[in-house]
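Single-structure report; data block below.
Yeah, one chain of the complex is gone here, protein chain that is, but the others are all in their spots.
So, chain A:
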Amino acid sequence: MKRVLFVGDGKHDIGVPDWPTDEPFPARGVVPHLAERVAAVDRAHSLAMPWSHPRLSRFQPKNRAQRTRGYEAKVRAAMLQIERGVLRVDGLVCVVDEDNDPERRNLPDVLHVHASERCPIAAGVAVRSIEAWTLGARTALAQALRTKVDMVEKTCPSSSVEELYEGAGDRSRRPKHILQRLADELARMKDSLELREEIASLTDPDELCKACPIGFAPFAVAVRAAFGPPPVVVGSTP
């Protein structure tokens, strides 16, 4: 099982530290749980950092022969720290929200080029936001909300979860609003990090791959390729 560094966009993706710290913190959130479902990732002992973390910030002079920019530069900063033992993990898993920038879909290809033997990389793009990776897991959603899949289907829009966008004019097509409505109407709960983690931990990766063919499916393949398949536990459902 590999301990990895998760780099992502926010609380629901990778968690937040329980205390003010400039150091990487124990990984939480949707991405680590899903990574654990699809690959040999030791989520419980993995670390996380937001993209905005100072330890990923770059202020390099412009005259470097191999200068990198943006997310790529941040990934190179993380890799340097992993390869030199500053961050004691076995690899890097990073996810960005596509938001309103379709060019980000190319990012995994750009980042995977940098993978090394010491630091495998699995990168993914949540299309169009990380909530798709929760809303696409209908069976797990129903289980976590202690309801039936039919009920979830009725409350969710019929279109693909990868079309939902937080900036949509129609509020009923905003994924955070949909999740909150599901939690509230079906289980009198609030949308929370804990709820999303529970859903992620119950997620059937195959179901989510079908629901999120652009974002999650290639991410799952990348994580498995980088860190190997998850161990088969005797007696568990495959």
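The rule is short, and it goes like this: a contact is a pair of C-beta atoms (placed from the backbone, for glycine too) under 8 Å apart; a residue touches a chain by one contact, two chains touch by 3 or more; residues count from 1.
Assume contacts and distances are computed from a predicted model.
Asks: Considering the UniProt annotation of the chain absent from this complex, which name among "cytochrome-c oxidase", "(2Fe-2S)-binding protein", "Amino acid ABC transporter permease" or "AAA family ATPase" applies?
Replies: The missing chain's protein name, per its UniProt entry, is "AAA family ATPase".
Asks: Could you tell which one of A:Val16, A:Ala44 or A:Val86 touches the chain left off the display?
Replies: Missing-chain contact among the listed residues: A:Val86.
Asks: Would you mind spotting which of A:Met1, A:Ala40 or A:Ala77 touches the chain that isn't drawn?
Replies: Considering the complete complex, A:Ala77 is the one touching the chain left out.
Asks: Considering the entire assembly, which residues of chain A contact the chain that has been omitted?
Replies: So the residues of chain A touching the unseen chain are 55, 58-61, 64-68, 76-77, 80-81, 83-86, 118.
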